[in-house]
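Below is one structure. I have some questions about it.
Here we show just some of the chains, and they stay where they sit in the whole.
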């Protein structure tokens, strides 16, 4: 069963991603919570599993499957369907094909939005649930669920009369209509439109992030007062069908995708009313089809805003988009401040040369031999003597080469993400076309910034996967493994953590430019 | 009339493309069949002709016009309009402007979907017919047709009482409701929703491809049982408005775009129900506008599926997309098996160097002189002596150059697609800027993989257009024609068969890598 080793991580991530997190334990807790209503839990689990296995059998990259992006959208579809429809083999079948469809829709949006550097958020979920709800009107064999009855039964089974009483007590607390609407909206994120679930969710949010909790209230009340101002008809129940959009957008654009600060909070004073107008407008259109709009306004405005910010050439008012997603507003803020203190400016992360002394680039960007296309932004380094030779004697042995066995350094701070270390070094003049990159190390420096050092000497790599390393740490020695006929060091920067990732073109720090000695 | 030499081929292809074919005779038969109903035939012909001449006068590439992609969509629009509306000058005018509009819509989708490596299928037809049907509600001068009466008249004119009787007999056969629905669905592909047309179409399909015929039934019945299971209201007539989607998608994803095998058939068990859900869902939306959805679900799912498969890094379950479209499932399968037996793996097709011995690359990828941008993945080859010189004596004559008059070889198996062979060789130091590529040969190795060899010696090219040639065949000699001041061989790989096509970056086989002697 080693082949399925990826499954648990992918499963838990699929749950945690609902709240933008990739914390394993958070995922496990959420999985457990969905089983408060057994039918919801089981159908959610089936939907996630379907999506994950669809990804696996299709042959998608395991990394992407493990991150839970596809699974999280399918999870929401599965939960949604189990809440709308009666359980039974028909629902089961629909959940399975919906899980598959969600993966393909997610891939399409990954491809399309990816071209614009944007995430696909929960768009696949929304599209698929719309499709299913429209289609299901023709499914006469599929009954609508009567969930109102079941939840009390389920609670009774879980915690007896006490839990049922508590549930009902909470739901009857004489709260201000706006507070009720806030709690209902929070619960509605996971289709649990009741006060009790709202309170649980708000406690969870407070634990996860105080900034996030503050933002949820801040965003909600901006929208609430805007509604009052404009005289939009308001009941807490109907409002909660759209209200979570304001909560989600406040968290997303107030602290998750943007570093939280005064400008960010101020910007919400405009973003939330815009979201409200767009949301109310879209609702008018979807009413015609008797469809709820779910988090569609949230998706639209987040994409529009993040994309618009990319057109800036000047960060005049201090809206800094996240460079390295830390999965919580607090951590993002801390990381950002920390980074600024150390490097004095926001980005990019400076990358240094991975060796001491003076080496020669024997194959640069868009090299004549192998650095083409996807690997065009890579360098091969060797050491040359005054005659320009890279070896002593006849060059028949690896040890004749000046660069062989020299120390390879970490080009910047980071975490070891991927390692290959069991490949024999080639004898001079031969190459290993099976294992192209030979012994290699991939280091994560930030979100979307990894460096790879390849053709290292077998047995020379010092750190292990997950190790934190600092700029200049010795991480291995130059070797002759992989598709390498002569010892040399292959160095490249890439946006993904794989051995076979494409290169990106990233500026090497000033030192490098000066080292070149010429413009 | 030499200028219109492209027209007949373009015309017949426009008909054959309805069934994904580019067989001239199949096109002629289909053209004839549309004339069973004269009005349908003539309006279809006018629509196609309009599209083709629009393409011609606009100045689109003749190759694309000839393939029939634009014409085929216009054909469907023309047929559709002639079935919905009364004949007359108004209809004629509408057919003409619809034919033009279809070309522009097709170009837009060619551009947009082309960026994702996807075909535009019948999307232009569907969009334009929707536009016309919506608009026509305001056209009070345009009457609806009363086709039911005409068809019998037309049949009577064609084959007398016998044909009319046969038509009516067929339509009254006591068939199982599902068989009737199958036949109506088949006929509906060409707007002929009657049993008789369905039987004709099924016979045609059986002749064209047994796999295709099997798939049509397989796909249809998966959908049929899925409908029964879900209790979707079913009458054979209403079903046939959407049923051909399942037939088309089974053929497309079961054998036309994907190599038919067990995995492919199995995958239909999921794809067809997904298509059904999406189709029923879309129908709900379009009902609001009183529009039929035509083959829209088919288009959506084919694009979604083919695009999703592009994200695979591992063909774990054996879904192999077509590398070289043979225009029928059988031929695709045969070609695929044949290919695997010979080369042991699916792709890519190995390409070898087009000469014997050791040559030098005097201008490689992204060359300093002319190999830029669209032609950046090209090589110039010359022969050098030990001093690095490319010629003997003073180099004043073509014959002084070592590479001049040397044999040029086919770099892989293929078919000669394009030839230029009437261009004089230049005297040394001059160049022909009018005929940039000089004498050239373009060889098709597979769908989207062509090689071009240029600047050949006048009169040296051996094969003719359409000739099948094998790897290593001598095809001509190095010359000095075109934009070439000194004899050399220009070699490039490209995705389209034109002399002026852009290059693609395609790996040259192992031999080439080793020849380079270094990574």
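Order of writing sets the labels: A and B. Residues in every chain begin at 1.
As a convention for this text, contacts are C-beta pairs under 8 Å (C-beta built on N, C-alpha and C of every residue); 3 or more make two chains touch, one makes a residue touch a chain.
This structure is a prediction, so every number in the text was calculated from the model and none was measured.
Peer 1: Beyond the 2 chains sitting in the coordinates, how many copies does the whole assembly comprise in total?
Peer 2: Here the complete homo-oligomer in the file comprises 3 chains.
To be clear about the criterion, only the chains that are shown with their structure count from here on.
Peer 1: In whole angstrom, how far does the Cα centroid of chain A sit from the Cα centroid of chain B?
Peer 2: Centre separation, chain A to chain B: 38 Å.
Peer 1: Enumerate the contact residues on chain A facing chain B in the complex.
Peer 2: For chain A paired with chain B, touching residues are 56-61, 90, 93-94, 97-98, 100-101, 103-105, 107-108, 110-112, 130-132, 134-135, 137-142, 288-289, 363, 366, 368-370, 372-373, 380, 431, 433, 483-486, 488.
Peer 1: Note which residues of chain B are touching chain A in the complex, please.
Peer 2: Against chain A, chain B makes touches at 116, 229-233, 270, 273-274, 277-278, 280-282, 284-285, 288, 304-305, 307-317, 319, 361, 364-366, 505, 510, 513, 516, 518-519.
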